[in-house]
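A single protein chain has been removed from this complex, and every other one stays in its place.
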Amino acid sequence: MTSVSGMEPAVKVEDLTVAYGERPVLWDVDMEVPAGVLMAVVGPNGAGKTSLIKAITGLIRPVAGYVAIFGKPYAEQRRLVGYVPQRNSVDWDFPTTVQDVVMMGRYGGLGWFRRPGAAERALAMEALEQVGIAEFKGRQISQLSGGQQQRLFLARAIVQDAGIYLMDEPFQGVDATTERAIVTLLKEMRARGKTVVVVHHDLQTVPEYFDWVTLLNVRCIASGPVEEVFTDRNLRLAYGGRVSYLTHHSPGETLTGGEGGG
Amino acid sequence: MEFLGDLFGNYTLRTVGLGAAFLGIVNGVLGSFAVLRKQSLLGDAISHAALPGIALAFLLTGSKATIVLLLGAAAAGWVGTLLVMNIVKNTRVKYDSALGLVLSVFFGFGLVLLTYIQRMPVASQAGLDTFLFGQAATLLARDVATIGILGLAVLLIVLAVWKEFKLLCFDPDFALSLGFPIRWLDVLLITLLVTSIVIGLQTVGVVLMSAMVVAPAAAARQWTDRLGAMVAISAFFGALAGAGGALVSSLTARLPAGPTIVLCLTAIVLVSLLAAPNRGVVWKWARERVNRNLLQTEAVLADLYVLAMRHEDLGHGHPISVLRTMSIGHGGVDRSLEVLREKGLVRVTADGTWSLTPSGLSEAGRLSGKREEGP
Partner (left out) sequence: MTAPQVEIQLIAVVVAVSCALPGTFLVLRRMAMMSDAISHAILFGIVLAFFVTRDLASPFLVVAAALTGVLTVSLVELLNRTGLVREDAAIGLTFPALFSIGVILVARYAGSVHLDTDSVLLGELAFAPFNRLEVMGYDIGPKAFYLMACIMLLNVLFIAVFYKELKLATFDASLAGVFGFLPGFLHYALMALVSVTAVGAFEAVGSILVVALMIAPPTTAYLLVDRLSLMLAVSALLGAVSAVAGYWVAHALDASIAGSMASVAGLLFGVAYLAAPGRGLIAIALRRVRQRWEFAQAMLLVHLYNHEGLPEAVRENRIPNLPEHLKWDPRFAERVVATARRRGLVEIRDSFLFLTDSGRSTAMDAMVG
């Protein structure tokens, strides 16, 4: 496992174990996310990908293990981390507008009792422009399409102005245009020095969209730069059998079938 | 004018109307959050669960002071809610079963206590069993003051943590990630809900309290897409139904206040469901009609255009039968032609046939061009 030398990793996970009732969904996971990378977290269903994100953000308590954000515990570094949950975790029929939802991203910065004001509204508008849905700012959120809803969540994250972003399946169920727009956005964020960790379900696009990848299946199978880690062998280990990606990829691409692993 | 003067001069009316209005406001506000969180029936459970609390408060303190009974009711309501949450969290029992169980068992236990108290030589239970149906008519100014003060406290708290509550209801995971103590906010919200219900039990009664929590919010949701407006409208509806219901009830013989208020609320809900812009049933139906008519009119215009283009003489008239044939599938030819004629887009020629006017031609051309460009 390589890491950018000198700098503290953005996210460092050690011996993380998470269990629901009888079954562990994450076992002794060690993972480092260097600052400034765009990383995909992939693995089969039930592999613990969402649990990993939730454990890092403190939404679920691990049975064992430790999470550090730039060397310090998450609780001390909240301001630096932006969380983008899955789209279906929210009731879209809630009476609130697009602009309103984006401004919620600033609530953390406002603290208790204070109301969002003109400054927050301006930031919200900026973020909406960046993701391309500024024209919908007054719409009730159920009137948005799936892709627009995803962009809304991203705008809310942008407004937090965090250093690290953790996103759970942002490409799930969006149209091709939105997918391209989101990828562009993520790459821009990386160019500006942000670290982005994305739970991703589509193996085909991993080499194209991301520069680092973590293969997860209850344990961390491998984690590192895509060229080194996204190999046949590791994919087989992670997915435990036939993976359609392996039969479709053509030689000459990043996958070499050689020794990989971290 | 004199009538109104009599109205406001009447102490009972003033008291009851004011008390009911306050209740409507507070429950309208808290009910909004409950309804949005899919906790509509929690209000029903809390109001039933309060009964043993009231009886126990009396048994333990010997006092029938309103504030004592209210505290007992609130404690029991809280314990009931806690139990429901615990049962759902720890076992496979579902939310609705837990609600029904706590609601009925607590209430049954309350009945046991009540009937036990009735046998006691000291107690006269009048004042305790009005909690069943409520007896708004016996509201004293003192009670209204209690309701008002508690209600005001509740509203101020909601105002203070408004954005926190909004976040809690919409996206609790995100709120947690921002560092907000979601558990405590949840506790606070439930406490406020319990308070708002408990102060209304005396007036509206146990059975109908759930309506005061659910109805104003459900109605308000139809009129707006913003949380703030919804809560405000809900408060307004609650006050309207409360004061109105109390008013009608005291003016009419043998019309108990609680049910009257609930019927006012029901009326407001029905009107909202039917007539609210954008969501209302009648509104949607009317809009669909308008859209359909518009489509038909445009189709007839397009048909005339097609016919005209096939003729060298653009002003040549076409009989209505042709148009009818072309419009099989969408109909409405006669009406459409009338509308088009009023707009000056078509005219009737001497022999009773129809043709486009120059402006009709350009309009039709514009529309067909738009259609070719595609969506």
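The chains carry the letters A and B, assigned in the order they are written, with residues numbered from 1 in each.
Operating definition for what follows: a residue touches a chain if its C-beta (ideal position, glycine included) is under 8 Å from a C-beta of that chain, and two chains touch if they have at least 3 such contacts.
What you see is a predicted model; the values in this text were computed from it and never measured.
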Handout entry: Sole residue of B:Asn10, B:Ser40 or B:Thr138 that reaches the chain not shown, by the stated touch rule
Key = B:Ser40
Fill in the blank from the handout: Checked against the full complex, the residue among B:Arg14, B:Lys64, B:Arg226 or B:Arg279 that touches the missing chain is B:Arg279
Fill in the blank from the handout: Contact with the hidden chain, among B:Lys94, B:Arg335 or B:Lys370, goes to B:Lys94
Exercise for the section: Among B:Leu82, B:Leu255, B:Met309 or B:Val348, single out the residue that touches the unshown chain. Expected result: B:Leu255
Completion exercise
Note that chain B touches the chain not displayed via residues 35, 38-41, 43-44, 48, 87, 90-94, 96-101, 103-116, 119, 132-133, 207-208, 210-211, 213-215, 217-218, 221-222, 253-256, 258-260, 262-263, 266, 269, 273, 279, 281
Practice task
May I ask you to list the residues on chain A that touch the chain which is not drawn?
Solution key: 14-15, 17, 19, 22, 24, 27-28, 30, 62-66, 218-219
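The criterion applied here is as follows: only the chains that are shown with their structure count from here on.
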Practice task
Averaged over CA atoms, how far is the centre of chain A from the centre of chain B? Could you give it in whole Å?
Solution key: 38
Practice task
Would you tell me which residues of chain B are touching chain A in their complex?
Solution key: 36, 160-164, 166-167, 169-171, 173-180, 221, 224-227, 229-230
Handout entry: chain B contact footprint on chain A (complex, rising order)
Key = 54, 57-59, 78, 81, 83, 85, 89-91, 94-97, 100-101, 104, 107-108, 110, 112-113, 115-116, 140, 156
